[in-house]
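Omission of a single protein chain aside, the complex is shown with its protein chains in their original locations.
For reference, chains read A, B and C in written order, and residue numbers begin at 1 within each chain.
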Amino acid sequence: MLGEIKGLNEECGVFAVWNHKDAAQITYYGLHSLQHRGQEGAGIVVSDGDKLSIHKGLGLVTEAFKEGDLERLEGHASIGHVRYATAGGGGLVNCQPLLFQSQTGGLAVAHNGNLVNANGLKHQLEGQGSIFQSTSDTEVLAHLVKRSVYPRLEDKVTNALSMIKGAYAFAVMTENKLMVALDPNGLRPLSIGKIGEGYVISSETCAFDVVGAEYLREVQPGELITFDADGMHSEIFSSSSARSICSMEYIYFARPDSNVDEINVHSARKNLGRQLAQELPVEADVVTGVPDSSISAAIGYAEEAGIPYELGLIKNRYVGRTFIQPSQELREQGVKMKLSAVRGIVEGKRVVMVDDSIVRGTTSRRIVKLLKDAGAKEVHVRISSPPITHPCFYGIDTSTKSELIASSHSVEEMREMMGADSLSFLSVDGMLKGIGRKQESSSCGQCLACFTGNYPTEIYPDTLHPHDKVLNT
Amino acid sequence: MLGEIKGLNEECGVFAVWNHKDAAQITYYGLHSLQHRGQEGAGIVVSDGDKLSIHKGLGLVTEAFKEGDLERLEGHASIGHVRYATAGGGGLVNCQPLLFQSQTGGLAVAHNGNLVNANGLKHQLEGQGSIFQSTSDTEVLAHLVKRSVYPRLEDKVTNALSMIKGAYAFAVMTENKLMVALDPNGLRPLSIGKIGEGYVISSETCAFDVVGAEYLREVQPGELITFDADGMHSEIFSSSSARSICSMEYIYFARPDSNVDEINVHSARKNLGRQLAQELPVEADVVTGVPDSSISAAIGYAEEAGIPYELGLIKNRYVGRTFIQPSQELREQGVKMKLSAVRGIVEGKRVVMVDDSIVRGTTSRRIVKLLKDAGAKEVHVRISSPPITHPCFYGIDTSTKSELIASSHSVEEMREMMGADSLSFLSVDGMLKGIGRKQESSSCGQCLACFTGNYPTEIYPDTLHPHDKVLNT
Amino acid sequence: MLGEIKGLNEECGVFAVWNHKDAAQITYYGLHSLQHRGQEGAGIVVSDGDKLSIHKGLGLVTEAFKEGDLERLEGHASIGHVRYATAGGGGLVNCQPLLFQSQTGGLAVAHNGNLVNANGLKHQLEGQGSIFQSTSDTEVLAHLVKRSVYPRLEDKVTNALSMIKGAYAFAVMTENKLMVALDPNGLRPLSIGKIGEGYVISSETCAFDVVGAEYLREVQPGELITFDADGMHSEIFSSSSARSICSMEYIYFARPDSNVDEINVHSARKNLGRQLAQELPVEADVVTGVPDSSISAAIGYAEEAGIPYELGLIKNRYVGRTFIQPSQELREQGVKMKLSAVRGIVEGKRVVMVDDSIVRGTTSRRIVKLLKDAGAKEVHVRISSPPITHPCFYGIDTSTKSELIASSHSVEEMREMMGADSLSFLSVDGMLKGIGRKQESSSCGQCLACFTGNYPTEIYPDTLHPHDKVLNT
Partner (left out) sequence: MLGEIKGLNEECGVFAVWNHKDAAQITYYGLHSLQHRGQEGAGIVVSDGDKLSIHKGLGLVTEAFKEGDLERLEGHASIGHVRYATAGGGGLVNCQPLLFQSQTGGLAVAHNGNLVNANGLKHQLEGQGSIFQSTSDTEVLAHLVKRSVYPRLEDKVTNALSMIKGAYAFAVMTENKLMVALDPNGLRPLSIGKIGEGYVISSETCAFDVVGAEYLREVQPGELITFDADGMHSEIFSSSSARSICSMEYIYFARPDSNVDEINVHSARKNLGRQLAQELPVEADVVTGVPDSSISAAIGYAEEAGIPYELGLIKNRYVGRTFIQPSQELREQGVKMKLSAVRGIVEGKRVVMVDDSIVRGTTSRRIVKLLKDAGAKEVHVRISSPPITHPCFYGIDTSTKSELIASSHSVEEMREMMGADSLSFLSVDGMLKGIGRKQESSSCGQCLACFTGNYPTEIYPDTLHPHDKVLNT
């Protein structure tokens, strides 16, 4: 579930507007609908054609932006960002967009993804006297652009992109151009929409419904799209390999009302649940899902299995940075954080608990215990994805193989550790079938690295965790 | 749905703790889980046996209480409140609990409900020189208690309660006693739980799951329960009539994981949905519910009808007082507030849209339009409650009969106004069957006033709206 | 000096406006110039003829009022207040003006002074069932007004005033009347000015210079002045005794640019300093004053004595509630709070240190030490007022005779305790001559109670401190 994956994958959300007089406001509502992709900080840079202006803040979009902040951001173009994790260090300085001002103009950059050769590039640049503002890998792109000898901005950017490796969806803006780019494997989602005479670009399509934009198309792997006074221009900066979009976007990360690469996420999850019920049926009284990301799969499971879907688990929405955490003592006395089980539903029942994924397994163990403490007679855990056995290098650089419970334990060992009456995972084939992408001969179209260890890109030494390096010698 | 009912019913949430060393903290988490009952303000009064201390603030619980505020509230007993609406005027002064200090000690009061003879009593008290701090009807109780000539506090309180009429769940606290009381018709829910050696009292049982308390029993209609150094004492201050608990608690107000008078709300709503599918079937491709309160009914409808349940409508969670509202211009351009329809789900489909209730009908019309704009071929509106034709005097004093669309329009007229392809309401019998309370011979156990006009209490002139008074002459 | 007197005298500042369309704004600037009279909290109530609106906050005027707060206070009449001390308990609820709303209209009250029979009156009122909002003595007046049987507001107010004893300058406002009143001894200052077609009333005239008003006259002892649609009306509610204005207003409390009862405060203080130099000369190299209130006296002393006035002591202006206090450890290492001595000025010098008054003597001892630590060869302390030997009952109710060092120690004992090379106080006659009020045959026009024990009013049991009561038996 969402909480547990935290730390595995450094997702963020990117949103941009070109040619709309209320660009900053549109971006605010767009970022708000991408809030689930990042709650550490939010920012917007806007261009009025002459200069770039910025506002960033920590916390939720509604915490980072106060009345008046938007009014100061006048302009017709903008890029915005919500930040998820603390990789690269926390604090406002690492919130995006990053804005770089110079005597010849400004450059703003927002990024979703993770570069696998960022540390090496940064080391080289600092050796040549460059000073970095942040500890974020995103800043590397700006330095490469600034040092590029090409005169045309588009060429500077493709020159810089050719040097970086990994997963990225970039939005780059100067006073009079907006550019968006996707990595050659298309690991991250990035969609384009039309709004009035202008354009919006978003990590997820759910933002289009909110701001009243119409879906146009996906940014393609290895594509750089430039918006300027002459409209929208596309160029391919890398011979496109087959797309390898992150499976986790479907499984737990994206909002259910988004279409990721043209497939609706809620429907995909319901189908994962149906698939799960077919592959791994069990006799039970109620089906319940771990909120929020597993609800759709649980409904699908219930429909397919003919077992009633009930609200056996409830998420407590502690929003923002201002929630006062219970003391350890109170927690031990039973004050619940995040999740509680509903005794009235589960008492005396055989419960199918559908969850979307298992990382370290500690959350699952806690939920099984919650259900048993609330009187569940049996708890059958059904996971709507295959076991995660390999770290992701397209998100965050600290997670190691040893933290992934499925990399070192059998399903039976895991079942025992979490105290469940049964535990099963969806097969890789079942997952692909459930999501239902059109399969090409050579490729399934998805990145399966975390399930199989087949990474779609080269992996550089500086992306490996120290502990793993030792293991690898 | 929830948004629309706003203004019809002045619900609030009450939570209290007796005999727990972290009373204020427990109350904070309890109020947090009652947050859906009131988002205008929150407050806690705590007693350490010697003195009462208070903290109140506007907005959500997490906005009203900051780090450090709880630490200053030391004591073993507390009462807390979340405030819903602005009846009686807004501002911190009307946030509860109200605290009254005097040379002989303090008195704190928190209240969920509405008194029907408050204005008349207040007029009499002011004529005798009393000064009111607030414009809330709750303060009347305190003045009646203070002016009561009985020496014993319990007698002062029952004396005061005997003078007030209407719907109420009260929590009253002095330095060394906590008292809770429910009106003689039991219009509002109020439950008691056990926590360690102490007690918790809550408007809804969902709070018990969060703080690790165990459900004990309901406060009975006309019952005053006193907690003091000798434990818990009950006395009946009014010959109990049959219970008439507010039907709306089941239909849309309470949290789905609460049991209201021992019936689980999510299950009740699913059954309302099933009942609705039996009474009012329709050929369709997808079922969708209006979030959040109609989701359970929609799932029930889908299960019963054998039509897939999908996420056709998404609620945007704009939390707290800090959200920046879109300008009128942006709204007209399509920036969505609160709800958006998911084109990927509804486009080209025949949609059953399940909602819990209709008040003025404007929200329903807007949602039908959202669905049609997103490409729905047909929209069939199914309401999981009967038409609301009469104002509620147990909540708020401003709503008039003329605002209730069902009081002056036929179902066909309403269907046409909202542009739906069909519209049907659940019958009163279907609703009672769906909720499934044990029926007594003389009474269904629920207040049906808003559907039938049969009010369980006397209605005083000062509770009527000026416009209605004219109608009534 | 000011810091030390804190706790002796509960001064506050009152400001009011009648008939000016920007009443709240004018009051904001007026209160700002009375900021020295109270820094605990500030508030404004405004009337637009129909209703009273209020805003109050803790801290400085600039902390209590934020952009937008003033705009919400629309009206042509207002009363404002800055609060000094915590007598009656702290918190927003005790900040003034107090506002009492009832079904028949509102009543706002602001007060500078201290009532000597407040506790007794409050006891009676609570016994009759009245509920008090605050623990402030000011609220007693409102309850007396509300319970008065007279129909006309002016009569209700004079009826109430006739029951209270002590020192007061009151401003009282309803929707359509503003009233100000001064106690029969005129212990507190209160002046009237003209602004455009309207009026301003202020505790000090310095506010008139700031808001562009013209001084008109003093409110007289025992006078009630009413402003309404017909203009300004005066009535005497008490046969005026001779005025006994608080001497301390001249000596340290009022701002030097104010005229108190038509005498300029800076000039009065310079004359006190001159008088001091005549009565108590000493051979020295430099004269320095304890900032801020003793600077004028020090300049007068220097001029008269022909010794150069220098900046030997500097006050660190730690403004507002947000200053982070140094730890005890840092203080012991020499981090200075409030005052530091200037080594470059005092090193190797014989210093005359002029201070305005001595209460507990601890501050004086600290300052002498600061000067000696900074290298002063000799420190001669000269106090521009007589020894304070008796508590004040017209300000604060907690100070006891035993805290006043001069009530139990000889001048020589005090000199030794503070480590000064010499110490002298101005005589009572010297003080009267220095301030230079026109002497009437029967009275000096000033309250001398703290120097002589001759209290101008009756003293009630409840104004005495428990410890003093024991002493008095």
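Everything that follows uses one rule, which is that contacts are C-beta pairs under 8 Å (C-beta built on N, C-alpha and C of every residue); 3 or more make two chains touch, one makes a residue touch a chain.
Owing to the predicted nature of the structure, the values given are computational and were not obtained by experimental measurement.
**Student:** Taking the whole complex into account, name the chains on display that the unshown chain touches.
**Tutor:** A, C
**Student:** Among C:Y28, C:Y199 or C:F253, choose the residue that contacts the chain missing from this document, as touch is defined above.
**Tutor:** C:Y28
**Student:** Of the listed residues C:G49, C:G127 or C:G212, which contacts the missing chain in the full complex?
**Tutor:** C:G212
**Student:** What residues on subunit C make contact with the chain left out of this view?
**Tutor:** Listed in rising order, the touching residues are 22, 25-26, 28-29, 32-33, 60, 62-63, 65-67, 70, 195-196, 205-206, 209-213, 215, 255-257, 259, 264, 266-267, 270, 296, 299, 302-303, 308-311, 314, 316-320, 322-324, 326-327, 329-330, 333-336, 340-345, 374.
**Student:** Could you list which residues of subunit A touch the chain missing from the display?
**Tutor:** Contacting residues on subunit A, toward the hidden partner: 100-104, 119, 122-123, 126, 128-133, 135, 142-143, 146-147.
The working rule: only the chains that are shown with their structure count from here on.
**Student:** Using mean C-alpha positions as chain centres, tell me how far subunit B is from subunit C in Å, no decimals.
**Tutor:** 50
**Student:** In angstrom, rounded to a whole number, how far apart do the mean CA points of subunit A and subunit C lie?
**Tutor:** The computed centroid separation for subunit A versus subunit C comes out at 62 Å.
**Student:** Using the touch rule from the top of the page, what residues of subunit B touch 2 or more other chains?
**Tutor:** Residues: none.
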